[in-house]
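For this view, one protein chain was removed and the others were kept in their places.
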Amino acid sequence: MSGTTIPPLALSVEHLGVTLAGRDGPLPVLEDVSFGVPAGRTLALIGESGCGKSMAALALMGLLPEGLRCDTGAIRLLGEDLAVAPPARLRALRGSTLSMIFQEPMTALNPVFTVGEQIAETLRLHQGLDAAAARAGALEMLRKVEIPAAAQRLDAYPHQLSGGMRQRVMIAIALACRPRLLIADEPTTALDVTVQAQIFDLLKTLQRETGTAILLISHDLHAVADIADEVAVLYAGTCVETGPASRVLAAPEHPYTRALLACSPRLRLGAAAAGPAPDLLEVPGMVPPLGQRGPGCRFAPRCELAGADCNHPPPLRPAGAGRAAACWRVGDTTLEAVA
Amino acid sequence: MGGNRSTLPAAPAKPASPAREMLRHFLRHPAGMAGFLILLAVALASLAGPGLYGVDPADMAAAPFEPPGPEVPLGADYLGRDVLAGLLIGGRASLSVGLAAALISVLIGVAVGALAGWFGGWVDRVLMKVTEFFQVLPSLLFAMVLVTLFGASLGIITFAIGVVSWPGVARLTRAEYLRVRGLDYVRAAVAGGGRPHYLILRVVLPNALPPIIVAAALAIGVAILFEGGLSFLGLGDPNVISWGMMLGQNRTYLLDAWWAVTFPGAAIFFTVLAVSLLGEGLNDAINPRLRKRG
Partner (left out) sequence: MSGALLGMGGRVVNAVLLLLAVVIMNFCLIHLAPGDPAQVIAGEMGGASPEVLATIRAQYGLDQPFGTQLAHYVSRAATGDLGYSFYFNQPVSSLILERLPATVLLMAAALTFAAIVGTLLGVLAAYRPRGLGSLLVTIVSLAGHAAPVFWSGLLLLLLFASVLPLFPIAGMTDVTRPLSGIDYVLDVAHHLVLPAFTLGLVYLAQYSRQSRTSMIDVLGADYIRTARAKGLPERRVVLKHALRNALIPVVTLIGLQFAQLLAGAVLVETVFGWPGMGRLVLESILRRDHPTLLGVLVVSALLVMVANLLTDLAYRLVDPRIRGH
């Protein structure tokens, strides 16, 4: 099913489905989402806003907002299915084996506690350290995330730090217990361009050091090209393409991935990290809103290759070399001709 | 508003006018409507009630401390006066003082807040200092002092309550003016060279009005409570029966005639409750954001 063959997987998401309780029955938010993150590697989840990337991340954490529930599929973290794990087990895993950093570092830290307290809290909770040991551990983490004058910053409150520094603190909290999987939901979107690069560098360095697998959600295709090993493309709540990052970005199979990349021309030419990251231009048309998705291929209304067969939803099918795509046109020669 | 939306694929249906929209939401708000209906009932009872009931509230209609019964439905007080007759006529004072005092406090509050918020700078600093001054004084106590010094007539009581209770409205209005002042259409009007009074009253006020209306509704409730408190302490107009006065006069005989204390207080309670519910309904109707939050 999932085309990736690189074992072992730290995380394997299989046919995940999430629904929103609606007045007229449950509305599908995520449908049949499958991808895998190899241990120690980075998988990037890409797609336009509203495609369900963040929902997928929250589903993995067991932190779906009220009204949303994960009712089909499996989320295997090191073999254990989180989708059926009891809440207490999930809580024990969160922050230790599985952790997450968020898009908005300005608001993700509690304003009334010092950053030292907030890092130490995780250590005390999951590793049972006493106050002094947890404080020492927090200091070590601040050093690891390369915060200057870490000893002084330990007693700083979040409002005394810049956005980039706060995101470093978030990373310190997330990595304090050496998780096996780190979910990074647009970790740099709210930051300055120069700081963005620093944060990605830091994530790479720490990944090498700790062997943590990273699930990166990002708009920034340059960063994705730079640090992701694998890519999964989401469209309208479903996974349309997966595969090794270099190949998917160089030669996308799915028309949606092509359209997405076309909005980032320099990347297409292979000139990856150079210059400021361009904003992701809109793919023409709009992502269908919840409850208004058609029965067939979700992308068909915006797809220039759509035909009559697109009225049936295409499954995610192997497309060679560890890749998979959900499109009836994949392997079809007309695709190359049009492109 | 609808004209520059051509970039969107489909133009949304033409929205109803804001005022009509608010009215629709208000009419569907059960608490707000309940408040409105209670208030309407109280108003009708105090306007038409005394004539229909036909008992003079000052007369000795029954024996002192006569409990509620066929003769006096809500009992008689320590002087044998009919409690129901007092309630019906007492509503007039409570409601009229409440309405007039709230009007005064809203007028002062809006004027101070609008000037402070619009002009900023030293005008703002001076006016906010004055507001702070009034907030430092316990308003009911301040009203007591004014009524004691200047005499307990209905007019002075109304004025005193209005004069001590405007700071909240002033702060609210100021905040609204600060907010609205930064909006594009106001900047355009300023750039167009409108006169200050035109800008303050015709351009900004309509947009700042919704929260002020809610505050005004709530101010009526507070004014009714204040009037009750003053009359309870014997600072009401001695020539006008009010609910607070009935309470104050009968409190000594609480253990002999609970009805003479309980019913006038309940009248204040339900009237103020109705005003609060009305305010809640208005607030939810005006502020769609809160509506969703529940």
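By written order: A and B. Residues from 1 in each chain.
Just so it is clear, a residue touches a chain if its C-beta (ideal position, glycine included) is under 8 Å from a C-beta of that chain, and two chains touch if they have at least 3 such contacts.
Keep in mind that what you see is a predicted model, and the values were worked out from it rather than measured.
Student: Among A:Ala59, A:Met100, A:Leu216 or A:Leu261, which one is in touch with the chain left out?
Tutor: A:Met100
Student: Any idea which of B:Ile157, B:Val186, B:Val272 or B:Ala285 touches the chain not displayed?
Tutor: Once the missing chain is taken into account, the touching residue is B:Val272.
Student: Of the residues B:Met144, B:Ile157, B:Val180 or B:Val214, which one touches the chain left out of the display?
Tutor: Counting the whole complex, the residue in contact with the absent chain is B:Met144.
Student: List the chain B residues touching the unshown chain?
Tutor: So the residues of chain B touching the missing chain come out as 132-133, 135-142, 144-146, 148-151, 221, 225, 228-229, 232-235, 244, 247, 251, 254-255, 258, 261-262, 265-266, 268-270, 272-273, 275-277, 293-294.
Student: Which positions on chain A touch the chain that was left off?
Tutor: Missing-chain contacts on chain A: residues 61, 63, 91-96, 99-100, 102, 104, 107-114, 121-122, 125-126, 157, 159-160, 170, 173-174.
By definition in this document, only the chains that are shown with their structure count from here on.
Student: Roughly how far is chain A from chain B, going centre to centre by Cα mean, in whole Å?
Tutor: 54
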